[in-house]
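A single protein chain has been omitted from the complex, and every remaining protein chain is retained in its original position.
Which chain is which? They are A and B, in the order written, and residues in each are numbered from 1.
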Amino acid sequence: MEVLIQTLVSGLLIGGIYALIGIGMSLIMGVMKIINLAHGQLMMVAMYITYVLFEALGLDPYFSLFIAMPCLFVLGALIQKFLLNPLLKVDSILPENQVLMTVGVGMVLTEVIRFIFHSDYKSVKTSYSSSAIYMGEISFNVPMVAAFGLALVLTAALFFFLLKTDLGKSVRATAQNTDAALLMGINAQWITVLTYGLGSALVAAAGTLLLPIYYLFPDIGGPFTLKAFVITMLGGMGSTVGAILGGIVLGIAESLGATYISMMLKDAVAMVIFLLVLIFLPGGLKTLTKV
Amino acid sequence: MSFFETKHLTKSFGGLIAVNDLSFQVEKGEIYGLIGPNGSGKTTVFNLITGFYPITSGDVLFRGDRLNGIPTWKICKMGVGRTFQVVKPLRRMTVLDNVVTSAFNHTGDHHVAEKKAIEVLEFCELIKKRDFPAKGLTIGDRKRLEIARALATGPELLLLDETMAGLTPQEQAEGVELIRKIRDSGITIIIVEHIMQVIMKICDRILCINYGQEIASGYPAEVANNEAVIEAYLGKE
Partner (left out) sequence: MKSSLWPFLIVLALIALFPVAVTSEYYRHIFIISLMWVVIGSSWNLLAGYTGQVSFGHAIFFGTGAYTAGLCMTKLGISAWWGMLLGGPISLLVGLVIGWICFRLRGPYFALATIAIGEIFRLVTTDWRSLTEGMEGILIIQTFRSKLPYYYLAFGLAILCTFGIYRVMKSKWGYYFVAIREDQDVAEHIGISAFRYKSLSLMISSFFTGTAGAFYMNYMAFIDPHVVFSLHDISIMAILVAIIGGVGTMWGPAVGAFIMVWLQETFRSAFFGLMPRWVSEAHVLVFGLLVIFVIRYLANGIIGDWPKIKRLWSKDRELSYSSSGN
């Protein structure tokens, strides 16, 4: 019983971070209608920024949020403005060429980082990295709890932005109907730039929060890109609320998988679940709750 | 038995009823008009006939065969062709290749298909544009291409969805001519149209619907003078 509860707790905590990854992806998918196959790679870049700040300046990873997020916002916005938006004007045979572009971007990001830092594993060891709080038999890893808490704060801030500010409302309007948004005088190009920037900043936050509990190497991006679209799919494409649900479901599923199924196959299990949802529940898990 | 008929045809999207208990018969060789204000469910009727949307309840019968649940491509093979209101040329193919693709409907032989396609292009007076890429056509030619593509599948029943919208009066007159020619070649036509002069000129009988329901039917003159029809189009006084 304790093992199960412990498993669920760690799953839930990591799920909070996954939710941040998923929300970023959902925003991009909702507004641009594309799959961002550079999502995990953007997160990886943010993790290296945090790592450098820690190594060079001794900056606490949580403080680095204030630097890594704006950096990635700018990086994401530049990618959207100079690489993705120009493709809208190109008549190509494959409608997926924006998606292919994100593949190229992901490759370049990974390789540039590999070039600078080489392929070695790195990690950030803080004083609190392995400390834990106990409630009875159940342990709560401190950096995970902190990450979960900060993920909640960031999610709340994002919702405030989307629901209460004019700019946020424009983003939502563009996601719902780009043509109508254009007619209402919304500058859709600028909204896409903003959205990709926001999505990148959110995944940057996730990366920074993960760093104290994870290790780091240039190829870490790929698996997290896969996770990002599993989360998004579970939550229903383009739904930010769904992404939170999807993140937590994936976190718990992975945690259960690692405890009760072989470590190797747990990723395969995630992929099978993903495939089943993709085919049989195209609206994501939230369609199950709808009457 | 009618050549084509629907019985109590109904379609609902969630709670919204788009087509409601619609029954009508079309005889062989007729031009049958389907009219109604915007959003009254005309295109939905076509999508139900071709199996593009699943039918909620009711039946569609073509030469005595029930079309319910048959996939779109099979319905086409059975002899029902259609054009789209928003023209959908196969953009990166030439005009000829667009039509050749359709002409493969009843043959696997390239020469047979191409011969049929050229015949159809001549019939539709598009033959001069045969090597143009479809994406570069004018709106009038795109509408012609829609018709040519549907004809090349060898239909016995042709569903025309607003083929005159957006055309100049000159092009409309040519369109009317073409539709009559198609009927004279032995193809039965159901036409959805907004332009009243066109409908009144070419239709043998007309069905007017609003909110997916029949509000009037009969000969053009009857329908034109029907109060419910006038009310649906112009609103109540």
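Basically, a contact is a pair of C-beta atoms (placed from the backbone, for glycine too) under 8 Å apart; a residue touches a chain by one contact, two chains touch by 3 or more.
What you are looking at is a predicted structure, and each value in this text was computed from that prediction instead of being measured.
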Missing chain: touched chains present in the view: A, B
Touch criterion as defined above, residue of B:I17, B:L90, B:I118 or B:I230 at the omitted chain: B:L90
Residue among A:M1, A:V90 or A:M135 that touches the chain left out of view: A:V90
Option from B:C76, B:L121 or B:I190 whose C-beta touches the chain left out: B:C76
Given A:L8, A:V52 or A:M107, the one touching the chain that is not displayed: A:M107
Interface with the undisplayed chain - residues on chain B: 50, 52, 71-74, 76-77, 81-82, 84, 88, 90-93, 97, 100-102, 104-105, 107-108, 110, 113, 149-150, 152-153
Residues of chain A (touch criterion as defined above) contacting the omitted chain: 34-35, 83, 86-87, 90-97, 99-101, 103-108, 110-112, 114-115, 222, 226, 229, 233, 262, 264-265, 267-268, 271-272, 274-275, 278-279, 282
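Basically, only the chains that are shown with their structure count from here on.
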Cα-centroid distance, chain A relative to chain B, in whole angstrom: 48
